[in-house]
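Partial view: only certain chains, each at its native spot in the assembly.
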Amino acid sequence: MRTMMPTLLVAWVGMMGIAMADTHKFIPQNGVATYAVRPPVLRVKPGDIVESPTMAKPGDYYEKEGGPWPGEVGPFFIEGATPDDTLVIRILKVQLNRDTAVSFVRPAGLSALATDGRLRLLNDPLPTRRFVWQLDRQRNVGTLDLPNSRSKRIEIPLRPMVGRVAVAPAGEEAFGGLWPGAFGGNMDVPDIREGATIFLPVYHEGALFYFGDIHAAQGDGEVCGSGLETTAVVTMQFELVKGKKIVWPRIEDADHVMVAGSGRPLIDAFRIAHVELIEWLVADYGFDKMDAYQIVSQAGTARVANVVDPLYTVVAKFPKALLPKERK
Amino acid sequence: MRTMMPTLLVAWVGMMGIAMADTHKFIPQNGVATYAVRPPVLRVKPGDIVESPTMAKPGDYYEKEGGPWPGEVGPFFIEGATPDDTLVIRILKVQLNRDTAVSFVRPAGLSALATDGRLRLLNDPLPTRRFVWQLDRQRNVGTLDLPNSRSKRIEIPLRPMVGRVAVAPAGEEAFGGLWPGAFGGNMDVPDIREGATIFLPVYHEGALFYFGDIHAAQGDGEVCGSGLETTAVVTMQFELVKGKKIVWPRIEDADHVMVAGSGRPLIDAFRIAHVELIEWLVADYGFDKMDAYQIVSQAGTARVANVVDPLYTVVAKFPKALLPKERK
């Protein structure tokens, strides 16, 4: 399960003669509303690269107030994936392909800082607001006019991320696009971006991979319920770790190993992420459990990814620089 | 309430002829067990600098298993402080003064990842463990032997912080040293370190300031219930913002404005910190409330400071680079 540079890996897969990796330029026709078992829209082999835009439709959410969510892309069937395996997705590139991003505040919308459908109080709800950000893809910044504020305008750095990466959940359940969970889904993790590798459990033959929901930028917790919601062309490479099972999504980038735990209340998402991170350090890096608990306590960091979705997501992180070079 | 370099500020205070700032080299004699109204151990004027070690006693917690907590330093009476004001503490220096740090796992000890006195379950508790870290103050690293782990030893960078800074709480309440709250206290915020400025509400004449609990390093959440617990000489400068009231502790460093909210459940600490951060942006930087909500959603970050104390602490952060230069 060592991270390798994708090009090397492709070469290696080729040398091993397992199968020649392909690059698929995929154009999704219809977005889907749930993470579930359904017929695949694309079949890929381990090692294959897929380049695909996220879903968009004329008149959708990205284009006008009240427009519907266009749905997720997928599922992709990864050949050879079985419930004994772990699916690996390398995010090779995330290229924004639109000049605007939208963000919402709605009375019954998701919110961490106001009443919503899951936090019901007697207070009056907040009013509706739709913010339209301009994306300058050359300078990699987003700007928003703020006519009611003294400074009139803000400009923030862009850091595109993929809000949703999922496999079909265990059993016969079908979770709507807003749900995160052990199967991945709408985790809204800013670390799932260009250069990151995602590991997801596999519950069904072919894994049945879904993705979507680009945020050009997003603060921790996504507190108003939406990031800079936009679209992009995403380039991903798929791999399998055969015979390895994980319980919650894992992420690696240049600096950290990470676990994304989802749950409510927030502390339970925090606990899931950290306990599974500790179990990872024990299983793959040879730490005693109490030792792993101690070093995560002293050198671990945590990110609150979302506190607005049906389950909240917390990412527990540990610096790779502090880990032994050799994994089991 | 503009942040200034401390030396400039001292000069400015001098030029204004308000009072000549003094530097106090204080040696605490007795630690105290609660944040409360009690007779001061030191009186300082706004502008004064205090250099003081944190409390330690022969045979205490830092020296042996089962040794008692030595208590907090304080209270310092800040002349002129009234309940209409905000107390400002600039952390000018935190110099570790000991070659070891300790960390604990105890069956009834505080924990985010195991049962403790506040999370009571039927499972058996974890066993007791005391970890002794060696502090190399030259190289600024801490090392821990891990004989039960494959790598046998870990070395982590040190980043000394002050776990507890407090004023006497409102009214007649006396909270034990483990409590954080609106009065500050055991917030265990890694950002409260050399170079940071802390703002605390004042509830009583003289504010009655307390501090202690140095961590040579600490992960987010302090998940095992303790950091690299050690001692230091702390140099602080005190100021007042007359006629300004805040509700929760605020922090500034070179990069961020921050609010530390404490509560349980974790989401409520998160909400307190973020709502008060938004109110701060509105009051001092001229943002419309909905605009501030939007920009915090997209460019704010959050740190889970502690999830083990009687109240949890979350720090909501916003980058200074995105704020207008002029405050109100």
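Chains: A and B, in written order; residue numbering restarts at 1 for each.
FYI, a contact is a pair of C-beta atoms (placed from the backbone, for glycine too) under 8 Å apart; a residue touches a chain by one contact, two chains touch by 3 or more.
All values derive from a computational prediction rather than experimental measurement.
Enquirer: Shown here are 2 copies; how many are in the complete complex?
Expert: My count for the entire complex in this file is 4 copies.
Methods note: only the chains that are shown with their structure count from here on.
Enquirer: What's the distance between the Cα centroids of chain A and chain B, rounded to whole Å?
Expert: A distance of 33 Å separates the two centres.
Enquirer: Okay, in this complex, where on chain B does chain A touch?
Expert: 103, 105, 112-113, 126-127, 129, 131, 133, 142, 144, 146, 148-151, 154-156, 217-228, 265-267, 270-271, 274-275, 278, 285-288, 290-304, 307, 312, 314, 322, 324
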